[in-house]
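Apart from one protein chain that is not included, each protein chain of the complex appears where it belongs.
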Amino acid sequence: MSTHHFIPDRYYNILGLHEPVLGIAAGDTVVTTTADAWGFDAQRDLVAARSNPQTGPFYVEGAEPGDTLVLHLDRLAPNRSYGFSSAQIAPNVVDPAYVPELPRLANGQRPLAEWYVDVATGMATLVTPETRLGRLILPLTPMLGCFGVAPAGGQAISTATSGPHGGNMDYRGFVSGVTVYLPVCVPGALVYVGDGHAVQGDGEIAGTGIEISFDVQFTVDLRKGKRIGWPRGENDTHIFTVGNARPLDQAVQHATTEMLRWLQEDFSLEPLGASILLGQCVEYDLGNMYDPAYTMVCKLAKRFLR
Amino acid sequence: MSTHHFIPDRYYNILGLHEPVLGIAAGDTVVTTTADAWGFDAQRDLVAARSNPQTGPFYVEGAEPGDTLVLHLDRLAPNRSYGFSSAQIAPNVVDPAYVPELPRLANGQRPLAEWYVDVATGMATLVTPETRLGRLILPLTPMLGCFGVAPAGGQAISTATSGPHGGNMDYRGFVSGVTVYLPVCVPGALVYVGDGHAVQGDGEIAGTGIEISFDVQFTVDLRKGKRIGWPRGENDTHIFTVGNARPLDQAVQHATTEMLRWLQEDFSLEPLGASILLGQCVEYDLGNMYDPAYTMVCKLAKRFLR
Amino acid sequence: MSTHHFIPDRYYNILGLHEPVLGIAAGDTVVTTTADAWGFDAQRDLVAARSNPQTGPFYVEGAEPGDTLVLHLDRLAPNRSYGFSSAQIAPNVVDPAYVPELPRLANGQRPLAEWYVDVATGMATLVTPETRLGRLILPLTPMLGCFGVAPAGGQAISTATSGPHGGNMDYRGFVSGVTVYLPVCVPGALVYVGDGHAVQGDGEIAGTGIEISFDVQFTVDLRKGKRIGWPRGENDTHIFTVGNARPLDQAVQHATTEMLRWLQEDFSLEPLGASILLGQCVEYDLGNMYDPAYTMVCKLAKRFLR
Partner (left out) sequence: MSTHHFIPDRYYNILGLHEPVLGIAAGDTVVTTTADAWGFDAQRDLVAARSNPQTGPFYVEGAEPGDTLVLHLDRLAPNRSYGFSSAQIAPNVVDPAYVPELPRLANGQRPLAEWYVDVATGMATLVTPETRLGRLILPLTPMLGCFGVAPAGGQAISTATSGPHGGNMDYRGFVSGVTVYLPVCVPGALVYVGDGHAVQGDGEIAGTGIEISFDVQFTVDLRKGKRIGWPRGENDTHIFTVGNARPLDQAVQHATTEMLRWLQEDFSLEPLGASILLGQCVEYDLGNMYDPAYTMVCKLAKRFLR
């Protein structure tokens, strides 16, 4: 159970079969950094291409298709003070007839907001543009927007989108302390991490959180021979499943089906019991409603499970 | 500012231009009861037709199209101990290929669960069927599933569905203490209330909460000349807007657009400020994903508003 | 089997339980007129309110819930030369980011196009605005955009939308010579007709066809005790079913399920045979993608049926 300090010197905008940057064992911890969504690092040097460049891939010894990768997000923290976000709500989350009323620049592009991120105080302060919000101050909730494993069958999937392998899920629940379960699709799993957000609303409806470079520490483990269909996770209070698809309806269908399966596989419930419990106790979070695949999260409080 | 004690002797399964059962004034309070979703009252006598029979309509003196009705949900509480829920997750919230695995009775119908609801202790206990859940106990979170005003233009809309006028929104956030704003579409507004749930999960994904008859107390007020497009509301911590449509994507679009309008109308924000704020601070709740129109709720914490 | 010549003196914008304007018997024919979508008649006098005012309702003697109404569209023809259409593609049928590029007037409203409609030659000629299309000439394909019966349970549904009862389906296949089957939901069925289009593209993607007042002749019949779930129809070459819902996916689901039922009820096919046949021979038409409920039509060529 080693701890690896890894300084990235290349980044990928595709989750696929890239040459591993490091081999690690089940139980190992990695301490590394990620560039921001546009490829700028802690020094604001441009080190990678848009969008959502990934650090990795990390090869997990012994991981094989049909296993589950356990990914503990030990520590996620911005490592600089400059953050930026889109200042335009995405056209796809408002009524189509309202789109022309959204703020846009003279050239038709979406305007940006810039933030001063203070990790010591845990606050992000709006620096520009000037609006009636004044110097809006928001509490930091650092999270990873895009991470995952290599997808199955030789596919190479853009970090703009997501799928059963994870990817650009932009779920604000992926914070320090959370454990994520991902289906291993290729030997070594090939773990990627990136796209840190200092703050993000539900749905990532501006198309960005407060984008920033991160210090990331994670620990991996394996569940040999355990097959799952979609990302799963847990925190202190809940277990959850993640569906990535369009429209939101289908993302809900994937996440709910995965949760029904989980309750029957690992919590001894029969279909009837799982239906009764989930029907009255389920919660849903909107991960993102911006990327090509949207993300919905199906949650169940652990206090209702034995 | 009178308090009216009203005992219903008829119920409606349509929100429309029915003869008012009572005239009330802005500031008045109504104390009444509702039958459960299948038409049974506090004594479990069948007093109304399925589904979601409504108490009312109450005619609010002075309410005219173009006004906003303010509806304070003062007190919502089950008034009997017997509750029931569907024991089958709805086919539309799981992957289509998974539907045959959902629990169903030999005749193809969905099975029921029955609950003992104890208002004194604030708990619902699963009585039947026998499952590995045993005697599952859930905390009560009493809420109104279906309520609203008469829709515009002479429409008469079933209590199975929802729209700009409210209706069957099945949002677990409609609890005691919440204030709801509804667009007045006809003279007198014509307020209806019904469909109490002792407990409900997000999305009402079984197609029911724990269905039960209720004691309901509400107080009305008017915002003359204030036009809104969709139901709005507030509680101690948040303001929120409600979009009712299919698919979920369109419900989000309605709710988000309504929130952007609200922030500009009543909170002095310009489009740019509203976009920046909502982009990083918005929250969404899934009201229901079962009825013909789904419901998504767009929320903003009051602490981010001046 | 009488022929009734009916001159309307009132119109309805809601399909519901209005007082019948005429009682007719199974086998009877009605010859009447309809106003255009904005309420103007053959003389371009404003005689009704927006949108899609309906002529009727006609009470069909002996029609009861659980029967099927047979509606032969004998003759549909514009009865004046002035037609108009929207000159803006609807924002919901283009990519959200493209919406600001759609043509709009300085006040944000959608521009109109005006057409000269010549029934004698069967041609519509674009009169205004001036564009690089010049005097575009289109062949007439007269169709009814909105018609149906009163919905079930006391509902009163706007002519802006559609449902199992018909309504604003805007399907270009509803032309002279077609037979439509509608579920009778209330005693007398209560038949409404209106919203003639001289020409219309698939999907009614501008939100209008070439809108115009019509001469309409139809003949009714009854299938006693025959229950259907959604509108059905047939022409010389095809049988078809109509699903009205959002999104298009759900409209397809309704129409396809209705077709599978029809093939098993009336064409002696078992589930397996119906699936094989439909899988390789089905056709779909896009009725409208503009109204609150979209319309998809599932078709099967009669030559594949015995």
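Labels A, B and C are assigned to the chains in the order they are written; within every chain, residues are numbered from 1.
Please note the rule applied: a contact is a pair of C-beta atoms (placed from the backbone, for glycine too) under 8 Å apart; a residue touches a chain by one contact, two chains touch by 3 or more.
None of the values given here were measured: they were computed from a predicted structure.
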Considering the entire complex, write down the shown chains that touch the omitted one.
A, B, C
Could you tell me which of C:48, C:160 or C:269 touches the chain that is not displayed?
C:269
Residue of A:16, A:129, A:187 or A:229 touching the missing chain in the full complex
A:16
In the whole complex, of C:34, C:51, C:200 or C:244, the residue touching the missing chain would be C:200
Which residue from C:94, C:123 or C:175 sits in contact with the chain not drawn here?
C:94
Residue-wise, where is subunit B in contact with the chain that is not depicted?
90-92, 96-97, 99-100, 104, 108, 247
Mind listing the subunit C residues that contact the chain we can't see here?
85-89, 92-96, 98, 101-103, 111, 113, 126, 129, 131-133, 136, 138, 199-203, 205-206, 208-210, 247-249, 252-254, 256-257, 260, 268-273, 275-286, 289, 294, 304
Considering the entire assembly, which residues of subunit A contact the chain that has been omitted?
13-14, 16, 153-158, 245-247, 249-250, 292
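Just so we're on the same page, only the chains that are shown with their structure count from here on.
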Since subunit A and subunit B are copies that touch, just let me know if over half of their interface numbering is common to both, same, or not, different.
same
Distance between chain centroids, defined by C-alpha means - subunit A, subunit B (Å)
32
Junction residues of subunit C - those touching two or more other chains:
247
